[in-house]
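Of the protein chains in this complex, all but one are displayed in their positions.
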Amino acid sequence: MAGSTFGTIFKVTTWGESHGKALGVVIDGCPAGLELAEADIQQYLDRRKPGTSAVTTSRKEEDTVEILSGLFEGRTTGTPISLMVRNTSQRSGDYSEIASYYRPGHADYTFDAKYGFRDYRGGGRSSGRETVGRVAAGAVACRILEKLGVRVCAYTRSIGPVEADPAKFSRDAIGRTITAMPDEEADALAVKYLEEIRRETDSAGGCMECLVEGLPAGIGDPVFDKLDANLARAVMSIGAVKAVEIGDGCLVSARRGSENNDAFRMREGSVVKETNHAGGILGGISDGDIIVVRAHVKPTPSIARTQRTVGRSGGEMEVAVRGRHDPVIVPRAVVVLECMTALTVLDAMLMNLSARMDSIVDFYRSR
Amino acid sequence: MAGSTFGTIFKVTTWGESHGKALGVVIDGCPAGLELAEADIQQYLDRRKPGTSAVTTSRKEEDTVEILSGLFEGRTTGTPISLMVRNTSQRSGDYSEIASYYRPGHADYTFDAKYGFRDYRGGGRSSGRETVGRVAAGAVACRILEKLGVRVCAYTRSIGPVEADPAKFSRDAIGRTITAMPDEEADALAVKYLEEIRRETDSAGGCMECLVEGLPAGIGDPVFDKLDANLARAVMSIGAVKAVEIGDGCLVSARRGSENNDAFRMREGSVVKETNHAGGILGGISDGDIIVVRAHVKPTPSIARTQRTVGRSGGEMEVAVRGRHDPVIVPRAVVVLECMTALTVLDAMLMNLSARMDSIVDFYRSR
Amino acid sequence: MAGSTFGTIFKVTTWGESHGKALGVVIDGCPAGLELAEADIQQYLDRRKPGTSAVTTSRKEEDTVEILSGLFEGRTTGTPISLMVRNTSQRSGDYSEIASYYRPGHADYTFDAKYGFRDYRGGGRSSGRETVGRVAAGAVACRILEKLGVRVCAYTRSIGPVEADPAKFSRDAIGRTITAMPDEEADALAVKYLEEIRRETDSAGGCMECLVEGLPAGIGDPVFDKLDANLARAVMSIGAVKAVEIGDGCLVSARRGSENNDAFRMREGSVVKETNHAGGILGGISDGDIIVVRAHVKPTPSIARTQRTVGRSGGEMEVAVRGRHDPVIVPRAVVVLECMTALTVLDAMLMNLSARMDSIVDFYRSR
Partner (left out) sequence: MAGSTFGTIFKVTTWGESHGKALGVVIDGCPAGLELAEADIQQYLDRRKPGTSAVTTSRKEEDTVEILSGLFEGRTTGTPISLMVRNTSQRSGDYSEIASYYRPGHADYTFDAKYGFRDYRGGGRSSGRETVGRVAAGAVACRILEKLGVRVCAYTRSIGPVEADPAKFSRDAIGRTITAMPDEEADALAVKYLEEIRRETDSAGGCMECLVEGLPAGIGDPVFDKLDANLARAVMSIGAVKAVEIGDGCLVSARRGSENNDAFRMREGSVVKETNHAGGILGGISDGDIIVVRAHVKPTPSIARTQRTVGRSGGEMEVAVRGRHDPVIVPRAVVVLECMTALTVLDAMLMNLSARMDSIVDFYRSR
């Protein structure tokens, strides 16, 4: 399969390309009885909408979701939920030029190498628009997690050289700031930086982080389906992500055990950790602490300044990628990180329902 | 399922715990006609063997592999290959004490939280010995990759503060050095550092890197089965890994597009990149360049110095973890990284056989 | 997952219920480069269309397929193909009554038992309309199989007591006859029988058969993914099918080995069988002969005559199921059998691409 399916029990299959008729997702395995409406999903899609500020593309993307199946009288029935967003404002004219060459940093060349040709309109399936399906499905996952007492929250940690100050962390700020940073001062600096970058016909990278709170200990499976392993796949599968960290991430390789181990203590009768270097995961299984996942995002490869590349026909050439591009994708990718994290955590929680004989016996004997 | 299966076509299922009777793996989907002998696998297992230097545990682990099925007259038959290693020198006595409390940085607590109890002997399934099955299967994958012209090579990049110097990179050194570093001078410094760490009853983390050379462009699938996404899962699933980087990894988040894009050029009639910031992957698909994967490994959590923790019964206490532990696991984990990378790349190559109509038609029409 | 995904490489996920907004399917893993148009799919959907004769329901179902993704300039791109059919002429009024009780022979009770409630409009997901997605995907599979020299053909073998005479088998007749029988005389008798059945406010069962011609030997995998095992699942998953036979099927249990074994002979330099009791499959792998699959379909459970049942609230009652129902579903189900067979055979052929080292080496070395 071409790798468009994610999850084992809560299984999502996304489809659609940048300039096709529509994009969407099918969720198979959503539990029955969840109250769900298009508005619940729309609010997540709106968070990835561009054109909302000076520092994102001026392209209009009116992404309106339609629920095509799986609901009856406002509740999920346990059968597949099909969600669709029509592509409305795609102008193929913008992209016809790039059919002839390979944009540096893009998947143009690799798609041609794999399939022999490609849908070059706006990057086709490798476009950021592919995330529409992920976000629509993730919105449903987040809604289920809420009912289970689990909250997932992602934000921008840094853009180029500008980092949010953890000391100034404010959850409200995330929704308010242009860059989705939890620190308004850093946000202002980041915006200045992005304006400067744009003037220089360049682009910026950034780092985003996601927290999962309220997750009970015991979620995740040993060996290949470790919670952190599946999170790493989920997050690295987001276009432009080049590194994934759990907890203190890269820092641990320079540490000593005595610095890095989190001591266990008792608090109100339950086991807790004094610190959370581990990012809430030990041996691939949640430890009851906050899950911390970080993703490093490369700068938008589409830049208007001249670059060297080769054409489809094999000749070397110089190009300047025209079109309306985000100088940085992080602010819009934050909701994608949140959704991929939610999909991973929910699937692991559903898988965990069959971990113990005693609870299975209870389930069937209590009937 | 408890997550012990990896891969879609070349599918491996590992089993076994630190102090059980044996450990092993079943490979389902190995192509028929591969010449294979126990010696081919044994040489990989020997690379993860401890007790070979001053800086690894003095535990004896004579891991001898036995091929139980799937071969006939020295060649694979296309049916499951079952590989087993008997546990010989496990002394349960060493571990009885830790039954009573949760070792900081270990999975003791999370296994109890998930399953209600745990096999506490040597960490059970969360032990580093679990990787025996991965390495045995990876050895077979590496052998197949060789025949396809693909070479996978992993090494130690840093231990604590000591980094190998890329300028002094020597492939031969990797096999010679105690730390599996490609730089003999750095190796000497690392060994000194580890002796010092051990004197201080502490432990060290480190960073390891894996290169895949000779991989054609076009390997990997869009969206969720991107080559880098599956590599991230594969590598993060190795115990103690807390971060995974592809190509320039974390560095990209502070870069500009003009710095980070790799220009395409022509060389001997084929498309190449002038630089390889991308680590050989664009849009989740290999671009024909060298694949670069990096893993950051936390310090060995078992240290002899006193730490605070809680007991199974819920009381707070102080412990010092006794037993013979590696001061750093990186030198022995390098072969595990190599094997997990090989398993991921091979499975993607087999999946790619069905990417195009023309080659499928050729396959069946040429019969 | 709720079981709406079928296939490993050529992976289809269907969605939609009888009275929802639409029904559809996502095909993930379709090879790139296949020429495809909506008309190719529409002709298969038209074969399951009712209202085309006196012996099918008079309900109007104008099922018009829309290709939403996965194509570029008339060819498949290798990315997911999303196919949708809008529900147009569903009158919920017809069904409101059955909300209150469990129709005998239907899934009303079991859906309530599983999910706590159900979408009672026209059977929801358990409706025959669910097969729209299967047929749309199967049409694509059939098109690929054609290019590989494989032809799949299903027809009606019997309706109630009326059996088609193998001696009068005519492929053209299948498309011409009202009942999709390959024997015009039997068809006439079957139509008379169905008119009689309908007058008696009753319904009929029947048997349908599918042949796969041109399939090379070697398709299917040992043990659990035997070609016949996957065909059995595929066919039994069609609503109302209660038995699946391969080759001589049930007859073999009363036979002797000397009667049932098919002798091997040579013809034009290749191995053939003198007879085909095996139905083209030995040890779960195709033997180069014609694949023969048979499905026994129960009578339409919706009948206008009075039946005893219970209401949702638990009271016993008598009901007569109103509405416009097929007196027999076989003539419309034949195309579903053809499509499920095609999906199974194609997936097995794609899986077979990785069966041998030599062909894999050829594939990558010839690049």
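Letters A, B and C mark the chains in the order given here, with residues in each chain numbered from 1 onward.
The rule is simple: a contact is a pair of C-beta atoms (placed from the backbone, for glycine too) under 8 Å apart; a residue touches a chain by one contact, two chains touch by 3 or more.
Note that this is a predicted model, so its numbers are computed, not measured.
Only one of the listed residues, C:Phe10, C:Tyr115 or C:Phe363, touches the absent chain: C:Tyr115. Which of C:Asp28, C:Glu130 or C:Asp183 touches the hidden chain is settled by the complete complex: it is C:Glu130. Interface residues of subunit C facing the missing partner chain: 1-6, 8, 14, 102, 104-107, 109-111, 113-116, 125-126, 130, 158, 160-161, 197, 202-207, 216-226, 228-237, 239, 242-266, 269, 271, 274, 278-279, 281-288, 296-303, 305, 307-310, 314-316, 351-352, 355-356, 358. Of the residues in subunit B, those that touch the hidden partner chain are 1-5, 7-11, 13-17, 20-24, 26, 28-30, 32-33, 66-72, 75, 77-82, 84, 114-119, 121, 124-125. With the whole complex as reference, residues 8-10, 29, 31-34, 76, 78-79, 144, 147-149, 216, 222, 349-351, 353-361, 363-365, 367 of subunit A touch the missing chain.
Keep this in mind: only the chains that are shown with their structure count from here on.
Legend note: the chain whose CA centroid lies nearest the centroid of all displayed protein CA atoms is A. Chain geometry summary: the mean Cα position of subunit B and that of subunit C are 45 Å apart.
In subunit B, the residues touching two or more other chains are 8, 216, 222, 351, 355-356, 358.
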